[in-house]
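Every protein chain of the complex appears in place save one, which is left out.
All chains are identified by letter, namely A and B, in their written order; residue positions are counted from 1 within each chain.
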Amino acid sequence: MNDEENVKVVEMIGISKKFGEVIALRSVDFCVYKNEIVALVGDNGAGKSTLVKILSGVFPPDSGKIFFMGKEVTFRSPRDAMKLGIRTVHQKMEEILALNQTVTSNMFMGEEKTKKWLGFNFLDKKFMMRETQRVLSEMKINIPLPQQLVGGLSGGQRQALAIARAIRQNVRVLILDEPTSALGVRESRQVLKLIKDLRDSRGISIVIISHDLEEVFNVADRIVVFRKGQKVGEKFVSSVSKDEIVAMIVGADIISENGGMDVG
Amino acid sequence: MEKEFSNLYEAKDDHLYRRRKIVLLIDWFIWIVIGIFILLGSMFVPGFGSIANFRNVLLHSSILGILTIGETLTLLTGNFDLSIGSVLAFVGVVGALIAKVGVPSIITIIIMIFLGAGMGFLNGLLIRKVKLNAFIATLITMLGWRRAAMGIVEGRTIWNLPKDLCFLGSGDIGGFPVQIIIMLGLFVFFHIVLTQTKFGRHIYISGDNQQAAYNAGIDVDKVVILVFVLSGTLSAFSGLLMVGRLDAASPTFGSDSLFEAMSAGIIGGVSLQGGVGNLLMALGGVILLSVISNMLNLYGVSPYWATTVRAILLLIAVLLDLLKRRLTRYE
Partner (left out) sequence: MRKSYLIILFLVALLLTTAYAQGQLIFGYSAPGLGDEGQLNIQKGFEIGCKENGVKSITTNAQLDPEKQLRDIETLIARGVKAICAVPVDSKTIGRAAEEAMKAGIPFFTIDRGVLEGRTVLTVMADNYDAAAQAAQHLVGFLKGKYNGLAKGKVLEIMGNPAQDVAQLRHQGFIDVISKYSGIKVISKAGYWDADKAYKITLDVLTSNPDIDAVYFHADMYIPGIVEAIKAVKGVFKKVGEDGHIFILGIDGNPMALDYIRKGYIDGDMVQPLREYGKFLVPYIKAYLEKGEEALPKPGIIEKKGSHYFPAVVEETPHGRVVKLKTYYVDMNSVNDPTLWGNIPLKKEK
């Protein structure tokens, strides 16, 4: 990474969060550089999901500061984060897609394009249809009909659609929560390719949460490790081995023989 | 890579188009059934096939139709409104009382409409802000408003109302009943709202997947509350029409209309689970129920059969909804 790209798009300092008596995050510092893919790894409940939820405005931190392009920001709702171009694709497709609606309707969900006619705002269906087709074909996603219902799409198609929707406009940081966990091997490969393409062709910063270290080493530039609500390590992929990461995740000094690919 | 994608899905495409055709058939099922009923009616029920009787079928549909629009909107958001019949009765009674005091009809009408809107707003608040289940919330208002209407007039009927108040319910323009014009006009208007506006699309998305709608930045509270306001307003409008149609108001008005409006929507193919259906289908349900009740008035069948026929139609409609959901799924 050269200096010009060494710009911090997002910087979070001293983030803490408690849910009742459970401490989810303990004074965590985290940043996202421009045009990189950074992976968050850690055991279940290590705090990585909580961190991205704070970053995407789902809930506020108990303490700590968030800077976006060097300016301090506070998010009251996911909308605030979205306005700055921080977009999340949740792990659960069933929480972001409306299955009985068309591909176009899902692509523009909450951001429908309208045009004025006789002083009233009507949906610009033609524009949305064309735009959907354009985005899908640009990203080389195969969904034959934009007027098709999303319920009829495969898991990979749905994931691709969700990502396409997130990056359709004005995106600086894309957060992907377990983007391949529900997919088969082949579909996973396609989605990972899509993610790399996005970084290379669009200059987007991507935060990816994953349990699959194979996948992380395949796609990420940098790895941040969480354990018990704390950040325990931060390494460039080029300078670390899988075994070291596993050791950080489980908090052990001894590394098992075959390294343990899948820590889930 | 591109090749890989198409290989994966090409085989499915053919299948997909065939399924879409079946789904389209299910969507228009209701109008096919109406066709069959009209055909059979014209052949076997004396007096059914005349133009005057067709007008009667539309007269049967007018109030039911307007109530069904409101009910369909709430069904599309994944809720339902049990209070429509009670709002109709309450607004009707209050409107008639106001008119009797000598308030100009135009002001009476405005008060009635705003009253209905306010009652709908209350339903919306109870559901979205107090977080009551739609069933509980509208059950409370259903019982409450009916009782209140009865309390106000102590069961009495109010009759002999100003002529201009009754115009919407019983007048005609060039021989064509105003109530039919209003019903059809409202169907067209709300069909456009549902299919051509942002609000309409948000109704579908909120009903289909509330979480997704919220995550996408749609203000689900606002959408649902507004839909209940519309449902209340439309119920008030129905009350206005019924008061005008009968030149009377009674707290017993609209006792059956909840069941009829809900049946009409569901028979038409509007899903109870939200997000699926449209007003043309619901209008089909309204017309079908009206055709059936009209036929029963003309033909000497025991009235108990009407309910049985309706139950069978409901069952078919719900089964078709299930089938449609299965056909549109990726499996």
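Basically, a contact is a pair of C-beta atoms (placed from the backbone, for glycine too) under 8 Å apart; a residue touches a chain by one contact, two chains touch by 3 or more.
These numbers come from a predicted model, not from an experiment.
**Q** With touch as defined up top, name the shown chains that contact the chain not shown.
**A** Across all of the complex, the chain we cannot see touches B.
**Q** Among B:63, B:134 or B:288, exactly one should touch the missing chain; which is it?
**A** B:63
**Q** Which parts of chain B face the unshown chain closely enough to count as touching?
**A** Considering the whole complex, chain B reaches the absent chain at 46-48, 50, 52-53, 56, 59-60, 63, 150, 154-157, 159-160, 170, 177, 242, 245-248, 250-256, 293-294, 297-298, 303.
We adopt the following convention: only the chains that are shown with their structure count from here on.
**Q** Using the average of all C-alpha atoms in each chain as its centre, how far is it in Å between chain A and chain B?
**A** 42
**Q** List the residues on chain B that touch chain A in their complex, please.
**A** 1-2, 4-6, 8-9, 13, 16, 19-20, 196-198, 200-202, 204-205, 208-209, 211-213, 215-218, 275-276, 325, 328-330
**Q** Residue numbers of chain A touching chain B in their complex, please.
**A** 78-79, 82, 90, 94-101, 105, 109-112, 114, 120-123, 125, 140-142, 144-145, 148-149, 151-154, 156-157, 186, 190, 193
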